[in-house]
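Only a portion of the chains appears, each positioned as in the full assembly.
Think of it as A and B in the order they're written, each chain with its own count starting at 1.
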Amino acid sequence: MIGVGIVGYGYWGTNLVRNFSDANGSRVVAVCDLITSRFPALQARYPTIKTTSDYRDLLKNSEIDLIVVATPVSSHYEIALHALQAGKHVLVEKPMTATVAEGEQLLEEAAKRNKMIAVDHTFVYTGAVRKIEELVRGDHLGQLYYYDSVRVNLGLFQHDVNVLWDLAVHDLSIMDYILGVQPRAVAATGVAHIAHQPEDIAYLTCLFDNNLIAHFHVNWLAPVKIRRTLIGGDRQMIVYDDLEPSEKIKVYDKGVTLNPTPEGVYQMRVGYRTADMWAPQIPTTEALQVEALQLIECLEQGKTPITDGKVGLRVVRILEAATKSLAQHGQPIAL
Amino acid sequence: MIGVGIVGYGYWGTNLVRNFSDANGSRVVAVCDLITSRFPALQARYPTIKTTSDYRDLLKNSEIDLIVVATPVSSHYEIALHALQAGKHVLVEKPMTATVAEGEQLLEEAAKRNKMIAVDHTFVYTGAVRKIEELVRGDHLGQLYYYDSVRVNLGLFQHDVNVLWDLAVHDLSIMDYILGVQPRAVAATGVAHIAHQPEDIAYLTCLFDNNLIAHFHVNWLAPVKIRRTLIGGDRQMIVYDDLEPSEKIKVYDKGVTLNPTPEGVYQMRVGYRTADMWAPQIPTTEALQVEALQLIECLEQGKTPITDGKVGLRVVRILEAATKSLAQHGQPIAL
């Protein structure tokens, strides 16, 4: 039985408490937050959970094996570092850290102390993303052409990080899981429209080897909510619309055909191929429950989680480079 | 009665013949194309129209006042230049020319000979785009935040120009008309996936003064067809979906509110405002008919058309800079 301590009891903290309480193999020992007004309701529902406003109480508690850090990103590094130093395993909210340097130090500390460091890339544990990964790895799409994602809506402004760190982090974590390769350069543009606030709209391109291109459009000021990803390959193509109540994934058997012309290879005629569309059924288990169970299994069996610290660091590396490019009006930055 | 000669009788040429034949004030005198196999059907329908495979025949014909150039872009410059030199007015398909230098010479020649040079930015004459322009100029949107457009589908590859020159040209012409201001820099990324073919997917950012940003996503390899533009202002926001059979334009009375906090102006709280949505009725007159009538009126009254050569040149200028940026992996290019 893994004892869990949760630092940060905001909106997401509620889900963390529920899922680590429900999961076979873990129990929530204690919860910490600076704002204590929501503790009575928590204790009414979970009478055995201890509460505190000082996260150091959790680090000292020998019943706790795993610290979950669900605070604003600026404090991730300090809390996670102290937790590792106190001999705890750590699960950190996304983005894992505010800088690459912080992330590297956490990984180093975890390795030194032989502790797990994982990042809460929740989308990776959804049925939809796992199904897409299965299709891509199973080579149903063939050679990949592009990965294109749009995540826009009205609100909610984050005051400490720009829209890339708030919204694109979801798509970068999904892309990292599905593609399994790293971009070699990024270029980003974006602007801030509200005084004293970070960039609220941004466009990020990731360039890979083999002519693979990825692009992310994120926006806090859009009148409609869009969550749509297109993934194109030379065999099949996927449309993933996370707002669809059913049929979130549509697989199109479409593409280009090349036919030689009398004039020879430099004059190949581009044709088009279209066939059936297919929407695979998707398991609806709550992603955070799948994630909790996987982390517990990893801790029990000494395995590495899918979303370990290296994954978290890869995503932070892209975000850091993108922010640098954005400040330079789109100047490409090599990774 | 304006006599019209049309060079290039492909798919679009058919529409040009029909619209300049139907329009009050013009008649089609002659049509030229290198491929003559479609001429019998043309003459069965329009027995008085002359046909030829040498466009110089049209330039010599004194009954022709206006030459419409509907050939591949690489030949626009030569044909239009000869037409102006022959004392004809000229309407050129989009993009107007293959380079900025070509466009500048055409404008110079037209000015010297006091002839009209116009570009066929057809979308500018649709009811939807004219309604959006009316809303933006009437300050319904307030201070503009962004212009974001997606134009993707499967096919049709152009062999001579990349996807920006083929698809983004539509959106750049619409944006130029609606915003009425020029970007100060562009940055573009994109790749080619098919051997010996130009870039088939591209992303273009235009940066303006006052934190206005525009972005264009164009793709010949998408499994679904999307034609959607978001335009955001601090007062209202527009979603323009050209594939909607009705309600192409939706106007959202949504936005951000800023409320002072006790801590002072640096701590303004960002709130959200949402109200009714409204879909204005849109005239359904065929755009090319509206355009033909406007050009006839301009020729008769010596006025400048909305889509004159300067407009065509502005769009070519963006496309040329974008292609340069694209070759440099997103490097921003000042205009």
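Observations, loosely collected:
One rule holds for everything that comes next: a contact is a pair of C-beta atoms (placed from the backbone, for glycine too) under 8 Å apart; a residue touches a chain by one contact, two chains touch by 3 or more.
What you are looking at is a predicted structure, and each value in this text was computed from that prediction instead of being measured.
The complex is built from one repeated protein sequence; 2 chains are visible, and the structure file as a whole lists 4 copies.
What we mean here is this: only the chains that are shown with their structure count from here on.
Between chain A and chain B the centroid-to-centroid distance comes to 39 Å (mean Cα coordinates, whole Å). For chain A in complex with chain B, the residues that touch the partner chain are 145-146, 148, 150, 152, 154-157, 185, 187, 189-197, 201, 203, 205, 207, 211-213, 215, 217, 219, 221-224, 230, 232, 234, 237-239, 250, 252, 254-256, 258, 265-266, 268, 270, 272, 274, 325, 328-332.
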